[in-house]
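Heads up, one of the protein chains got dropped from this complex, but the rest are sitting where they should.
Take a look at subunit A:
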Amino acid sequence: MAAPVSGGGRLCRLAWRRRAGALHSGAQPAALGREPGKVAAAQSGVAPWRAVVGLEVHAQISSNSKIFSGSQVQFTAPPNSLVSFFDASLPGTLPVLNRRCVEAAVMTGLALSCSINKKSLFDRKHYFYADLPAGYQITQQRLPIAVNGNLSYTLCVGAKQSQMVTKNVRIKQIQLEQDSGKSLHNDARSQTFIDLNRAGVGLMEVVMEPDMCCGEEAAAAVRELQLILQTLGSSQAIMAEGQLRVDANVSVHHPGESYGVRTEVKNINSLRFLARAVDYEIQRQIEELENGGTILNETRAFDYKLGCTIPMRDKEGKQDYRFMPEPNLPPLILYDAKSLPANIDDQQVVNIDWIQERLPDLPSVKRVRLVEQYGILPEHSFTLLNEDGLMELFEDVVRETQMNPKKVIGWVISELLGHLKQYDLTVKESPVNSLSLADLLNLLERGVISSSAAKQVLEELWKGEGKTPLQIVKEKRLELIQNQRELDQICQAVMEGHQEEL
């Protein structure tokens, strides 16, 4: 197998682009003309390749305490400061299920149109690793809490990325499980340090069927999942903090033939890298096969510096996880309104219907509402939801101004968001809040200032000096001059000052 050499990643990436481009050049992307995942063979005359991508997404459950112990869950805490005896696997300790984790999984399952299993089971998955103190992970292999769901996500396609295409990916299952600790390797001193703060944090593993066919689709699906989780509050799903981790299963085959051997790409910690890792892996497999090679069923890691995937050494060889039922946890029984026994302690049961009734509006519903209520374009509704807090900001501004929402959206997206992107800031960190933007737009709407003056004011606001738009307008004398005499005087002055030109 040709191991990617240093720098190869970038080259491959270019090749993949070029080739993909070659396939579609000429053939203008007539309505979805671009068929993602269908890749031309290097030599003409050979059947094209089709890529298949499935995902396993681990989402850390947002909860006060861990899934089977009373330790606190917190991202930034001194190493080994949030470790109960159970988390450190002291002999004789037993797991006790955290209700919040169950509810988070049920909520997520319902939001993804899963059927919720009223009875689910826990299993032990065995492997030796320094950051897995018990030598096994408690998970749900045989009978997970939710199965058979669906996730709709939307891609922007077309020359200007202006066409929206909605796609579906089937959710195979959602299982509850424990997170592992963290290993910190110091190669120079050949030491490994173990931090167990994360050990035992609740995870939802969302398994997606191989219904995607390129990195872009995978990234879009995960982005939609991320938004859903954040809307539900079942996970904070911040990828940079490891709260959302994605493993991608990738294979390629010729249409009409059975699926190829798949590889699993692990350690992907951003959406951008997900897209790149998947596309790289597709390209690598195609090249490998076209060069007469074979694909090994292996685990690979994405090296974001090199931009390529490389085989993971410590996961070599076939692992036999020796699954067995977790004997210390009886079956997890959930109830609905129909099956709920009378006279039962509410604290001891989880009621699916109760959770269903309290589900918040999902991102897809919110988008439809935005389009209907404000008359904005669908792609703008996506932008509003994609940026954390932007939708709220937009709606606040609309509420505070007389300006038409269709005009407001332009200011929010082109001007405010454009600025934020330029300085790599989040909406929360924005020096311009909804109130000052609303003030500014009101000045514009009332004809106090011109559109270009408004942009100038926004520039000033951006400095974050705490001035109101009106103050800035006054200081900079940016008002539109309504007084005829004043205008006459100005004109007169200009002409007098430029006698030669005249």
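Methods note: a contact is a pair of C-beta atoms (placed from the backbone, for glycine too) under 8 Å apart; a residue touches a chain by one contact, two chains touch by 3 or more; residues count from 1.
Just so it is clear, contacts and distances are computed from a predicted model.
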Undepicted complex member, UniProt protein name, chosen from "GATOR2 complex protein WDR24", "Actin-related protein 2/3 complex subunit 5", "Hexosyltransferase" or "Glutamyl-tRNA(Gln) amidotransferase subunit A, mitochondrial": "Glutamyl-tRNA(Gln) amidotransferase subunit A, mitochondrial"
Residue of A:S89, A:Q236, A:S270 or A:T383 in touch with the missing chain, whole complex considered: A:S89
Missing-partner contacts on subunit A, residue numbers: 63-65, 69-72, 78-86, 88-100, 102, 124, 126, 128, 130, 133-136, 189-194, 196, 320-324, 327-333, 347-350
